[in-house]
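Report on one structure; see the data block that follows.
All protein chains of the complex are present and in place, except for one that has been dropped.
Up next is subunit A:
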Amino acid sequence: MPFISNIQRQSDFNLIDSNTPIVIDNGASYFRIGWAGESEPRVIFRNIVQRPRHKVTGETVTIVGDHDPALLKYFDCTRSGPRSAFDSNVVYQFETMEYILDFGFDRMGATTEIDHPVLITECVCNPVQSRCKMAELLFETYGVPSIAFGVDVAFSYKYNQQQGVCAKDGLALCPGFNTTHVIPFVDGEPVYEGCCRTNIGGFHVTNQLKQLLSLKYPYHLARFTWEKVEDLKMEHCYIAQDYASEVRLFQNGAMEAEGKTRYWQLPWVPPPTDEPPSEEEIARKAAIKEKQGQRLREMAEAKRSSKINELENELHGLEFLLHQLEQVEESEVPPFLAETGYVTKQEIESARNKVMQSLRKAKGEPKNEQAETEKDDLATSEKYSLINIPDDMLSEEQLNEKKKQLSLKSMAEGRQRLKQKRYEEELERERKQQLEEEKRLENPELYLEQLHARYKDLSERVDQQKRLKTNGGSSNGNNLSSGIGRGERLNAAQRERMRLLTTAAFDRGKGEDTFGARDEDWQLYKLMSKDYSNDDDEEPDEDEVELARISSRLQDLDPTFIPKLDAGTTQPAEVPRFRPLTKEDFQIVLGVERFRCPEILFNPNWIGVDQVGLDEMAGVSIRRLPYKDESLEERLTSSILVTGGSSLFPGIVERLEAGIRMIRPCGSPINIVRALDPVMDAWRGAATFASDPQFHMQTFSRLDYYEKGEDWLRKYQLRHTL
């Protein structure tokens, strides 16, 4: 991480002379506070406040800046995110600002009222409301004796001027966190008449990167936290010399592009690969299986034998009973049978038959079908004994019986007929096959050719039918957007249904209503029903059956034949197939994004901000200057300073030079330098400025503030050269 917060509490607050001003660089991203005359700020932290709830005690606490995320686990941060006091680059939430100042002064080691003059930075042309509120806060709450407001860009430019980086006439280009400013300097003084602001900055770059990555990798959304993306931006983003040619490298997949692509490998554990089991393992498993099979077989065998045993016992019992029955007198039968639970001899016999049958089945003896049918034949006359007797010779009961027999007989006959038909069909098919085989043997090439032709013909016909059925889908050429939207056409079947519905709604009532006179009329409702499909899906089309037959035949005969897949019905293979996740799925690729995101500094309209980019801003700024002086313009362009957090991107100086050269007259001198430390120079410049003995002339006290009023504060402006 390039910027690290420095929030150690300072111990020497009370040792410092009360005339030494406190210098605050109140930037939208970082808050820096320290003593005038020193080279480094004492305390630096991110300019944000969180108000989470403590998980155990439930009290709302205030946390300023960013801290070790490990410590934040004790707090419930889901209710409120980090808040900033800034709207764009203007402070608007002074409650948040107060928390930040509290934390800043606390870490500076303050214990008593702040008895030091304060120099605090603000944006260019800060609205007077914001400035008033800030002054009020410092005076009333902290008891600051006097305040000065300055512009961070100006301090940065002045600091670099003192270090000899840039001249007293020049331009300061400052892409910051929320906004980008260009300020011209004439004779070492910023000329705000000539300055301009574009509402774009590092925040937008990070946000763009974050959005693009989360759209590109929706599965890794949780990885793209603001802090992480900010780090990615700092580490990998750069500014292309020429966006169009740079992006073409990537588009054409050049080797250079490969070298410029960065990969972020997310932690990924490969799934355990199942090794092929060893011989021993296989043998062991087989043995176990065999054993289990053996046991099952044994169990089945035991069950079977016990069943046979049981059945045999039963059979013996029944036979014995019958035997006994023969010896019993006719008149004695009922009392004799009463004990056994049977009523007649026939009943016992049928029970014996049943047992015998199941015994035969249990023993696995093949049923003698022939014998059975013969027996059936024999039984037929017995079974349907009543059919041939005229009705008037039968009693009521017998009539019923006759009806039953009649239906049974017709059913049996129907079965027989079906069997016969199937047999005949089989014969026919065999005959056909034989015929075809003969043809094939006669002239194999011709036969194959014919088959192919027929296949083609049929498949086309089937395809067309399908298309008709699902009309619209493939005919309007964009299958890609699946699902029928509002503007999509209905298919043929649906159209037909709509037609029926409308005719049904409007035709009725005209003339004589004969609907329902014929049975076919009622078919209409079937056609209208929503889930009625025009063809009977249960039995496929003749053509389709034939097609399937031919294609299977072709597959047998022609090894080169590949059956055409159902192109009409399958969607183009856009649907991701399930496959095991690989290392590549856990890789975040930063290719074009590396320079696409910072490019918005030069092309703000890419994110919908209709303003000029960084390079054109320089031209705008020069044009806005009140004096038209060519030598001054040349002096300005020969000392251009880039500062601010977003000027850290590699390549920005070269790109700016190319861009500014395009908008300036041919041959004008252009010299662009980056600030010594684009991030810290504003504070250093302010600290140097505040250590000047003349500084107190530029501050205003609480008394001034209340006496001179708002209008005076509106005009208040720091002078950098005294």
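Just so it is clear, a contact is a pair of C-beta atoms (placed from the backbone, for glycine too) under 8 Å apart; a residue touches a chain by one contact, two chains touch by 3 or more; residues count from 1.
Keep this in mind: contacts and distances are computed from a predicted model.
Of the names listed as "Cyclin-like domain-containing protein", "Mitochondrial import inner membrane translocase subunit", "WD repeat-containing protein VIP3" or "Vps72/YL1 C-terminal domain-containing protein", the one that matches the UniProt record for the absent chain is "Vps72/YL1 C-terminal domain-containing protein". Taking the complete complex into account, A:E113 is the one of A:E113, A:E227, A:E256 or A:E413 that touches the chain left out. Within the complete assembly, A:R596 is the residue of A:K158, A:K466 or A:R596 that touches the hidden chain.
From the options A:V247, A:A548 or A:V673, the residue with contact to the unseen chain in the full assembly is A:V247. Only one of A:A28, A:C195, A:I550 or A:I622 touches the absent chain when the whole complex is considered: A:C195.
In the complete complex, the residue from A:Q129, A:N400 or A:Q523 that touches the missing chain is A:Q129. Touch with the chain that is not drawn comes from one residue among A:N19, A:S39 or A:T62, which is A:T62. Interface residues of subunit A with the unshown chain, by the touch rule above, are 9, 54, 56-57, 61-64, 67-68, 71, 74, 87-88, 90, 92-95, 98-99, 102-103, 105-106, 110-114, 123-130, 140-143, 192-193, 195-199, 208, 211-212, 215, 243-244, 247-248, 250-251, 478, 480-481, 574, 592-593, 596, 603-613, 616-617, 620, 626.
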